[in-house]
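Structure first, then comments.
The complex appears here minus one protein chain, its other protein chains still in place.
After this line comes subunit A, so read on.
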Amino acid sequence: MSTPENTDDREQPKSKKPADTAFKQQRLPAWQPILTANTALPVFLIIGLTFIPIGIVLVVTSNRVLEYDIDYTDTKCININNNNNQTCADYLKDNPVPTTPCTCKINFTLTSDFDGDVYFYYGLINYYQNHRRYVKSRDDNQLLGKSGSAATDCEPFQKINGTDIAPCGAIANSLFNDTLTLVYSGQTVPLQNTSIAWSTDKNVKFQNPSDPDPYFRNHAKPPNWNKTAWQLDPTHEDNNGFENEDFIVWMRTAAMPTFRKLYRKLLTTSEPFTKGLPSGTYELTIVYQYPVINFAGRKQFIISTTSWMGGKNPFLGWAYIVVGIVCVIVFAVFFILHRFWKMYVLAY
């Protein structure tokens, strides 16, 4: 060959041999769980045997939690202001905007002491706080105390005659406004209406505007309200406006049409409530203002103690027990199957 070799300036290229690493050669160690009757049998047994005790513990814990609830939607709540034995529900139906609110008293008896922290809830049934239009109808920026007009999301509760509503939106407009008070042998049960909301909500999410009093006077109140936001809690100056805890609790919408919301906590500073609610007869006074009858809703008043798990929840415990039992049954079936199948196969 007569090609001038000296002009060939190509270098010996680097070898293209792939690197020999476990990852590149796909030799990473791997755990291959193979589910056969053999390997799965012990697993089922172990799970069954752990789940059943857990379930029992959970059920017991849940049963220790005392709960008492009263449905005061209609029959139990008779208007005490007039004497025609009318239920508050009917009264409210007849007078959608009553001059004097309907009040009723219900007596009930707690058969055992409610020890420890006692929580008071109001519960609503068939109430769609999770409706998309409803959930959307709020303005979180307004609730942060920021100036500026209410968001269009609040529609149809954005403005009244051109004035912004504060707080705007359907959620705020429909704030639960029954008043529930409890009397025990002539003594009003001391209830705490603060620190019932999430601390983050109270401290971060809900902020009053810098100059609250004129702010709320200059804005329209929601059409359903009979007072402005600044008048929600006359007893505590700083529990008003957007920072009112009842309001904050209401604003955290429930996921299901059946829900309960924390209403009050028992104040354990004075006798005889230092240890909790003593057993005995109580008188519940309800200022009945919240209409639910039209949509077949129900209202409840709930008293509950708490455990390390939280509130009463028998379902979880029973679910554990059921799943545990199923595991054990599966174990048994597999065990038998495994034995007999092998015999069958061998015989065959």
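Note that in this section a residue touches a chain if its C-beta (ideal position, glycine included) is under 8 Å from a C-beta of that chain, and two chains touch if they have at least 3 such contacts; residues count from 1.
To be clear about the criterion, contacts and distances are computed from a predicted model.
**Q** Since a chain is absent, check the UniProt entry for it and pick the matching name: "Phospholipid-transporting ATPase", "holo-[acyl-carrier-protein] synthase", "Calcium load-activated calcium channel" or "Integrator complex subunit 9".
**A** Going by its UniProt entry, the chain not pictured is "Phospholipid-transporting ATPase".
**Q** Taking the entire complex into account, which one of A:63, A:179 or A:294 touches the absent chain?
**A** The single option touching the absent chain is A:294.
**Q** Determine which one of A:72, A:114 or A:157 touches the chain that has been left out.
**A** Among A:72, A:114 or A:157, only A:157 touches the chain that is not shown.
**Q** What subunit A residues would touch the chain not displayed?
**A** 1-4, 7-8, 10, 13, 15-20, 24-28, 30, 32-37, 40, 47, 51, 54, 58, 121, 127-128, 130-135, 137, 140-141, 143-144, 152, 155-162, 170, 173-174, 198-201, 204-205, 252-260, 262, 291, 294-296, 308-316, 319-320, 323, 326-327, 330, 334, 337-338, 341
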